[in-house]
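This structure is in structure tokens; I'll ask about it shortly.
For this view, one protein chain was removed and the others were kept in their places.
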Amino acid sequence: MRVAVEQIINGLTIGSFYALIALGYSMVYGILKLINFVHGDFFTLGSYLGYTILIFAAAFITAHFGLWGGIVCAMLVAALCLALTGLVVERIAYRPIYPAGRLPAVVSALGASIVLQNAIMVIWGPRYQAYPAPMIPNLHLLFFGINITLLQVVILVFSFVLMGILYYIIQKTLFGASVRAMALDRDTASLMGIDFNRVILFIFTLGPALGAVTGVMVGMYYRQISFTMGWNYGLKAFTATILGGIGNIPGAMFGGLLLGVLEMLGAAYISAAWKDVFVFIILILVLIFRPTGIFGETTAEKV
Amino acid sequence: MTDERRTTHDVVLETKKLTKIFGGLTAVADFDADVRAGEIYSLIGPNGAGKTTVFNVVTGIYRPDHGNVIFKGADITGKKPHEIVRFGIARTFQNIRIFPHMTCLENIMAGQHCRTSAGLWSTLFATPQKHREEEKIRETAERRIRQVGLARFRDELARNISYGSQRMLEIARALATEPALLVLDEPSSGLNAGETDALMKFLRELIANENLTILLIEHDMNVVMGISDRVAVMDEGRKIAEGRPEEIYNDPRVIEAYLGSEDD
Amino acid sequence: MDDSNPSPVRRLHLYETILLFAVPVLFVVYPFAVNDYYIDIGFYFGIYALLGLSLNIVLGEVGLFDLGHAGFYAIGAYTTAILNTKLGVPVIILIPVSALAAALFAYIVCSPIIHLRGDYLCVVTIGMGEIVRLALINNFLGLTGGPNGVYNIDFPSFGGSFVIDSSIEYYFLIWIIVGVSIVGLIRLQHSRIGRAWNCIREDEVAAGTTGIDVRYYKLLAFVLGAALAGVAGNIYASKLMAVSPESFTFWESCMMFCIILIGGMGSIPGVLIGAAFISLFPEIFRPFAMYRMLVFGVVMILMMMFRPGGAWPRRRGGADLPSLFSRMRKSHDG
Partner (left out) sequence: MKTLKYLFLVSLLVAVFIPASSMAAKAPVVIGLQGPITGPWAYEGEMAKQSCEIAAKLINDKGGILGGRMIELRVVDDAGEPKTGALAAQKLVGQKEVVAVVSTYGSSVCEPASNIYEKYKKVNIGYGVTAVRLTQRDFKYFFRTCGRDDSQGKFFADNVPAKFNAKKIAIMHDNTAFGKGLAEDTERALKPMVDAGKVQIVYYDAITPGEKDFRVSLTKLREAKPEVWYYTGYYAEAALLVSQAREIGVTCPFVGGNAAINNEFVKIAGLDVAKGCYMTNEPLPADLPYDKAKEFLNAYKAKYGDIPSSPWPIYAADALNIIAYTVDKTGSMDADKLAGYLRKDVDGVPGITGPIGFTDQGDREGVPFYIYVVDEKGNIVISK
């Protein structure tokens, strides 16, 4: 029992990372029907920026704002930088290619991913980088014999708050409604006076910023980052997006969390080496029986 | 239309108590109809009456919840679209669905698919038999493209020709499947007056010269009254009237349900 | 209503005619003019061309997003490796066996998922490719050798007398297979099968109501594509004499995807151009050292900016190169 509960908590933690990254995928897919391969690398870049800030500005920030102040500061700067990067990438790699259709955009996205990943390698070097241990809180908590860390609790709470805010924006505000309308039918939405560029601005700043914050959290949680890690997280997060029903915001959140928990349970009760196989088989089974994901609409095509 | 041509009253297509429900909405309810060989049978009714749904059930895109579709005595209920084409029912769509990035001729050649059989091996090894078949496909397609007057666009991508031409192309593609029943979903929508007249003339010639039956959905009353042998009126998923065009034209139920709605 | 006014058939441009004859000559002469390193580059170009042709069936002709094609490639390579090293089956016999194994795998895996649309199919193929790779790493059934892979694979030989073991022999082996595949694919493109595939890509519903068995032709594309990828796997395995999971990653699938889009969907000359780009570019740009992938990415974006339809999109009707071939053949037939 203790093991199972611990695994589920671990699964939720890793799942919340997937979920936050998946949101970025899902928003872009919803509007542009584009698999945004570069998103995993936004996440990596965010993680490296957070690392750099903690390393170089550590003493100053911690002295003025305390331990958590330093972390918040790293997250904010990383998020801002990535929001900007997101816009730049959209402008350079995607905007000129939209009119040509979605498949060329996929290649362009792959190209952008290669560029970003290798730029990170060139700038920070190919070695693993370690988040500075003194900058990271390491307090253990014991609830009824269940071992979790303070950091884990903070990450979980913070992730859920972020997801809650995004959920609120998308589902409850007028602007969110316009994003959803755009996702449903771009032409009609444009005719109704919704500004396409504003929606693009929104998804290409918020998505990467969320990715960056996740990157910093991952850096703190595991302490160690590498320039290739975005590829792995990106693949998992994209899988989560599909699992939940692509383009569907609550679906992406749920898909991410589910994927994390499945992965941990698969590792615990089947085999650590085969856990990804387990996850992909579940994904395939879900899609066989629900061809548009768990939360996907199952409307028949209008003929 | 002259009555002499209708030499037979053989039923080609028969639907029995056809019902299709989407979620809570009954799109088609207990729809009975019989289409006789050699006639033009039109289905009219206000928007949302379930006409296109009937077409989709007949051509296998939807599976009915109840009821049967009988074609030339065979029960084809729930068969897949490509199987139904093989039985001899071909259709067009309300919003034209051609293959935009293929040439006009290729579009029509695709229609011959179900009447030919060359498989993987005979294609890879280019057997003489495959070669002959390909010639036949090409000849049929050439004949049909001339028939609809699009021969000059033979090698043009289908998306590059005019809307009216695309309509004719879609009909030619359907004809290339060598159907006994041609199912046309609003063929005149989007056409100008001249094109509509040409279409009516074309359909009349078609029914006169070929061994064919036509099932039609049409909004344009001039077309309906001008070429139909019989007309069925649908409202809210049910058939409310059936008969010769002039009978329908004067039927008070129809005027109330359908024509009456235009007074709003 | 007859207008017998056929459009004039578009004639080949001069450069096209030149290319048509010069390119095959170039391919034959090339290996005699350079050293083994450049011949090997030509060989890997051939491997990617074959992989590109195989994915082109699925992605280019039918429009199915397959981002797990490396899985089929892996099945072919490992079938060869395992049967050759464990049972001593000659590599040359294993060419069709690998093709069949990959085709069978594709049939079994794709049957239940073939109805999925667009990106849902895409992610399932990604999952399929990853499952294959992970199974190889985890030493599936004790056969795949785990991360070390399988080694000591023989060279292909014809009855033991003629052994293919030099770079130039491999070069011709792969390009003969590519050539044969191109002929086969051109024939398919100009047959009811190829048209059926294109119809499905254009409009699945309309294809169904035009009498095309959508499910059957989608599966056929996957099976044929997998079989060709399996052949590529066989040759790759015997060339390297060893296979290991690093060669069959998701990245490899992405590169195959790029071959098609860089070249042009459904275009055979396009596939060759795309394969050349993917295989030659990293070699040409070796002097860039760690910057070379950076440049590679930038060029990918630029290509899509300037030629979004691919370097050599398929031309239809009139005289595209493939139809010229078939017309030439026809005139031979009399």
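The chains carry the letters A, B and C, assigned in the order they are written, with residues numbered from 1 in each.
Here is the rule we go by: a contact is a pair of C-beta atoms (placed from the backbone, for glycine too) under 8 Å apart; a residue touches a chain by one contact, two chains touch by 3 or more.
Here the structure is a predicted model, which is why all the values come from computation and not from measurement.
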item: Where the missing chain makes contact, among the chains that are shown; value: A, C
item: Touch with the omitted chain, as defined above, among C:Phe158, C:Tyr216 or C:Phe288; value: C:Phe288
item: Missing-chain contacts mapped onto chain C; value: 35-37, 40-41, 44, 137-138, 146-149, 151-152, 167, 236, 239-244, 246-247, 282-290, 292-293, 295, 302, 306
item: Absent chain, residues of chain A that touch it; value: 3, 6-7, 10, 13-14, 118, 121, 125-128, 130, 133, 138, 140, 147, 149, 218, 221-224, 226-229, 232, 264, 267-268, 271-273, 275-276
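Simple rule for what comes next: only the chains that are shown with their structure count from here on.
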item: Innermost chain, where centres are averages of C-alpha coordinates; value: C
item: Distance between chain centroids, defined by C-alpha means - chain A, chain C (Å); value: 33
item: Chain A and chain B: spacing of chain centres that average the CA atoms, whole Å; value: 49
item: Multi-partner residues of chain A (each touching 2 or more other chains); value: 303
item: Residues of chain B touching at least two other chains; value: 61, 93
item: Interface residues, chain C side, partner chain B - complex; value: 1-7, 9-10, 184, 187-188, 190-193, 195-196, 198-199, 202-203, 205-214, 220, 224, 316-318, 329, 333
item: List of chain A residues in touch with chain C within their complex; value: 29, 33, 35, 37, 92-93, 96-97, 99-101, 103-108, 110-119, 121-122, 126, 231, 235, 238-239, 242, 246, 273-274, 276-277, 280-281, 283-284, 287-288, 291-293, 301, 303
item: Contact set on chain B toward chain C in their complex; value: 59-61, 80-82, 85-86, 90-91, 93, 97-103, 105-106, 109-116, 118-120, 123-124, 126, 130-131, 133-134, 137, 146-149, 151-157, 173-174, 177, 202, 205
